[in-house]
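Other chains dropped; remaining ones untouched in position.
Each chain gets a letter, A and B, in the order it is written, and its residues are counted from 1.
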Amino acid sequence: MNEATRFPPGALPGDTADPGRALFALVARLFPICRSITGNGVRETLAILSEHVDIAVREVPTGTQVFDWTVPKEWTVRGAFLRTANGRTVVDFADSNLHLMNYSEPVLRRLSLEELRPHLHTLPDQPDLIPYRTSYYSRDWGFCMTHRDYLALPDEEYEVFIDTELADGALTYGEVFLPGETDREVLFSAHICHPSLANDNCSGLAVLALLAQTLARRRNRFGYRFLFAPGTIGALCWLAANEEATRRIDHGLVVSCIGDGGGPVYKRSRRGDAVIDRAVDAVRCEGRRVATVDFSPFGYDERQFCSPGFNLPVGLLQRSAFGSFPQYHTSADNLDLVQPQHLASSFRMILDIVEVLEGDWLPLNLSPKGEPQLGRRGLYSATGGHKVTSDVTMGYLWVLNLADGAHTLLDIARRSGLPFRDIAEAAARLKAGGLLADAGPSA
Amino acid sequence: MNEATRFPPGALPGDTADPGRALFALVARLFPICRSITGNGVRETLAILSEHVDIAVREVPTGTQVFDWTVPKEWTVRGAFLRTANGRTVVDFADSNLHLMNYSEPVLRRLSLEELRPHLHTLPDQPDLIPYRTSYYSRDWGFCMTHRDYLALPDEEYEVFIDTELADGALTYGEVFLPGETDREVLFSAHICHPSLANDNCSGLAVLALLAQTLARRRNRFGYRFLFAPGTIGALCWLAANEEATRRIDHGLVVSCIGDGGGPVYKRSRRGDAVIDRAVDAVRCEGRRVATVDFSPFGYDERQFCSPGFNLPVGLLQRSAFGSFPQYHTSADNLDLVQPQHLASSFRMILDIVEVLEGDWLPLNLSPKGEPQLGRRGLYSATGGHKVTSDVTMGYLWVLNLADGAHTLLDIARRSGLPFRDIAEAAARLKAGGLLADAGPSA
């Protein structure tokens, strides 16, 4: 098996070296759609993503029991506004789908401002931004608006018009599986339930769709599974339907907020020392190392993948960490926050992580007693006595010294301080020279 | 079993919220008594402590073999002074029991100042303080005095009068045992052999007596055993008589120097990672964390409890560490050094440690696949989308995520960075909600 054929490092989406434009274009198409944990917004989003890679669309009927949860009624929204008595529209879903609290029940009423206030959500500290609010599992309704507009509301009667429907239907999610040479799998997951929030998570959807498109064109050692599912309930639906399959997952990443210029920040898996937790150390993004933080049970669907009953080796990869940037969960998480160059560098970082996972293996030194004579194989300087040794030579020496069956290439890269690519290259040459055996992939 | 009933946090000695006055009053009563490793001072002290809690008084006869040691003769002191030839008393036991070296043999002699000098103990660096000296196991006699008085001694003949007795008798120690709901035990120990030293260790005796009084009024999961025993030989007497019982000790604290305003400082058990070693991290004293230092084989009776043949999970809790404060083992360790408010805060800190030990258990998530739906149980915000999550919610999520049978509540508190009380509260609610099983106490 030729490593180079299996994973040509240069191949990028659309066969171009600049994936930023394609990624941004996709984010821009997904942005306006009103998504929720169920409904046509999800289906429309999956249809667009399917232009890049074949996606199996799964529908889980309302009422289906998944672990401790029940699939809720499907939510449809046709329109919503708030009008003064004299007919002036003060909030309109047509302007921004954030204006309507997600999963609002249908309402057609007249209310005084006092009666209305508990249903109005604002951000007093960010008075020009509309917050994002949901009420999936508790029957409620509400409008989200800027605090500035809220303060300007005249004290009069208002007409509340919320034309939504909560009816038996289904929860929809998308799944891509790219078979690999082995039955071991890598899981990538992005939540698909947020409405017009560009970084959280149109960016994740776009990056993973084009990643799937890229990997589909290659031979891969691992199978790659991509989930585009509504947060929590969607991940639980997949887990409930695939309990056996989870045992084949060797590595996984939840991806969100991946299009801005911050970070990158990686939250380790619950295990804390999984291969994926170490693989992120071997890559760079815009010249920076990936900052890592310990697992905590709050965030995205790593919460479910890392629940104690599954405890999968799945971490969370982001640029700016959720909750840490001011635009988070507001109308400012828009197409200005997400930039083509950052999408491109995030995409390349994830490809580099894939390269580490694909390229990691367990070398066995076939000449373990003393060093083999590298010089006669052209792998060592013919002239001796120099004060320093090249990184190339050090790569050979480190691989040979640690190729004892207890260290993968990733381990050797970490121990030596040399880049993973250099270690992988050294190992490939030593293997070609008959000095190493491949004891199989790492896991 | 109701946690709240079992351990009402507010209950304090004398049913008052301010235990400082009661503790100080007890210290003040114990202070004047001339204690040693044997004799009536110990019996008198135990009689006073018995006003607060039933104490079993043990008498171990002179000559009893305990491990490598032999119980010494009982020491009785009726008086002692040093007089000049013309009848002026220069040192008198009646003024301070520190003046007489503890375990001095009887003497009635006339000596020149030169002959006397080897028997006079002073502190040149602290010329106004009387040192504390002992000679338990080597027949000797001596006077302790201020260096200032020593320098003023005229060069003449002196009358030495030491009216003591070393005779067959017994070593006396006190023991309290409060049975618990289980047969597992917590050991508290304070040395009872020091004469008029207030912090070292009237403070420890007082705090543990009132702690026993408090715990005796409650139902406790653990049995609580309190030892008021002479240093080294007393602890060895108890260990020799209770080798089997030591196997039931899950946690233990030696308490001394607990009434001043320093520290607190905790010296870890020899094991270094016992539950008690971690429990002290979960409490505060006067707003401060407990400083911890590694075990070393010098100090109080943790030396015996942590000898390799027992290796009990017993640490040493102090305010100012022995040997580190200038009043240590001098006449300045008096009722000015010990303060009611510090006694009270130390008392509360130890109660908080007890609360951790009592309240720690091993939770098992009964719904470990994915998160259970907290919202329908009223344990999760109905409205979603907020930027931050409350500590209450984080408590639920941390407990559920780590309730895999490998983490106690104390472990979860440490891992999450949340206060133990909050984790215990979250676990209690999750258990009440049927989401957790109690896999038993931690050990």
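In this text, contacts are C-beta pairs under 8 Å (C-beta built on N, C-alpha and C of every residue); 3 or more make two chains touch, one makes a residue touch a chain.
Just so you know, these numbers come straight off a predicted model, no measurement behind them.
Student: Give the total number of copies in the whole complex, keeping in mind that only 2 of the identical chains are shown in place.
Tutor: Full complex: 3 copies of the single sequence.
Rule of thumb we're sticking to: only the chains that are shown with their structure count from here on.
Student: Where the CA atoms of chain A average out and where those of chain B average out, how many Å apart are those spots?
Tutor: 54
Student: Could you list, by residue number, the parts of chain A that touch chain B in their complex?
Tutor: Per the touch definition, chain A meets chain B at residues 66-69, 101-102, 121, 131-138, 140, 142, 232, 235-236, 239-240, 243, 270, 296-298, 303-304, 306-311, 323, 328-329.
Student: Quick one: in the complex, what on chain B touches chain A?
Tutor: 365, 367-373, 375-376, 382-389, 393-394, 397-398, 400-404, 416
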